[in-house]
Each structure stands twice: as structure tokens, then as C-alpha cells.
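Just below is one structure, and these are the notes that go with it.
The complex appears here minus one protein chain, its other protein chains still in place.
Here is chain A:
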Amino acid sequence: MNLTNFNTKEEFFVDMQRCIGCKACEMACAECETNGQQTLISVNYVDRSSTIQTTVQVCMHCEDPVCANVCPADAISQDEFGVVHTASTERCIGCSNCVMACPFGVPKKVEEYDLMMKCTMCYDRTSVGKKPMCATVCPSGALFYGTREQIEEMRPNSTPINNFIFGQEKVKTKVNIMMPKGSTELRIY
């Protein structure tokens, strides 16, 4: 990337258990300059008929991103900080491979643009040392952006992890999820 002031000390820490479904992050997400008024973060009920549990999902910025690998148009790229960028507007053919293959259910296809758009970790902000929009508005601490020391102090009983097991596949990410103290991974199955 061109000029950047990306703060490599700060990281993203997500704790979906804390999500109260207020959707403040959805509003904030649309303010991100790289999104052009589209909200790209996802908040949804986990199982509407049986629980009020909600969850929030940002792009996890995988080390070996499945989305970019399955893209037939080479539209998704990863930069030197490990940020996985949204589809390049001239390359993306809107096929939705990335939408269906991302193990975290992140990319969104904007039908009328025939284009996929996804979270860039607010690169317009993080590249100048600011925090992502969603993390600045989350009232419950489900989304936190800061240093490791800060999160350790705030959450002494939790450990951030970035390894995920989906059946046979192990996915390592840049973004962390807060887990019970001493955890090393989150096994989805």
C-alpha cells in the first residue's frame, strides 16, 4: 500500500458472547470510507425460535484466506499487515464463491452492483492509526480494538485465540476471539 501508519501493536478482539444485538456497529460500519455507505458487518439472531442470543461477525482476516483462494477473478488481495482487502471493483465478477466459501460467513454480495464487498478492518482508519468504526461504538465490549496489554487488563479471565477448527480444516486468523482462560482454539465441530 502507499503511505500507511498502520499500528501493528493494536489488534482486534471479538467476544460475540457479549453481543446484545443493538446494531450500533451496523450503523457505524456504513460510515467507513472504504465501504461507500454499505454496512458490511453482520449481526444476526443465532436461532430466533429458541433463544434471544445474537452474534456479531467481522472479517477475521485469515492468514491463508479461503475467500481469496476461491476467487476465480483474483479480486481479493492481502497486504503486508495481513489485512484481507475487499474485492477490486474492476475484477470482481460477482460470482459469490467467496461468500459461500468463507468459513466465517463474512463477504456480502451486493446484487445491484454485481460486486462482493467485505470488511477491510476500516483500512481508511487503521492505516492512519485509528480504530475501526464498529469497535469505537460497541457498547458491550463485544468488539474491542487495542493492545494486548489493554485486553488482558480488561478481561483477566479470558484468553484471546486465533485458531479455529472446522471439521478437518484449521484456520488461523489475524483477528482474535476471546475465550475462557487457557484456551488455545475454538472448535466449531
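Observations, loosely collected:
Basically, contacts are C-beta pairs under 8 Å (C-beta built on N, C-alpha and C of every residue); 3 or more make two chains touch, one makes a residue touch a chain; residues count from 1.
Convention: contacts and distances are computed from a predicted model.
With the options "MFS transporter", "RiPP maturation radical SAM protein 1", "2-oxoacid:ferredoxin oxidoreductase subunit beta" or "ABC-2 type transport system ATP-binding protein" in hand, the undepicted chain maps to the protein name "MFS transporter" (source: UniProt). One of A:28, A:115, A:138 or A:175 touches the chain omitted from the figure, and that residue is A:115. When the full complex is taken into account, the listed residue touching the unshown chain is A:96, out of A:7, A:96, A:136 or A:150. Although one chain is not displayed, chain A still touches it through residues 1-2, 15-18, 32-36, 42, 44-47, 53, 55, 57, 66, 68-74, 85, 89-91, 93-97, 99-108, 112-115, 120, 123-124, 127-128, 155, 157-158, 164, 166-169, 177-181, 183, 186-189.
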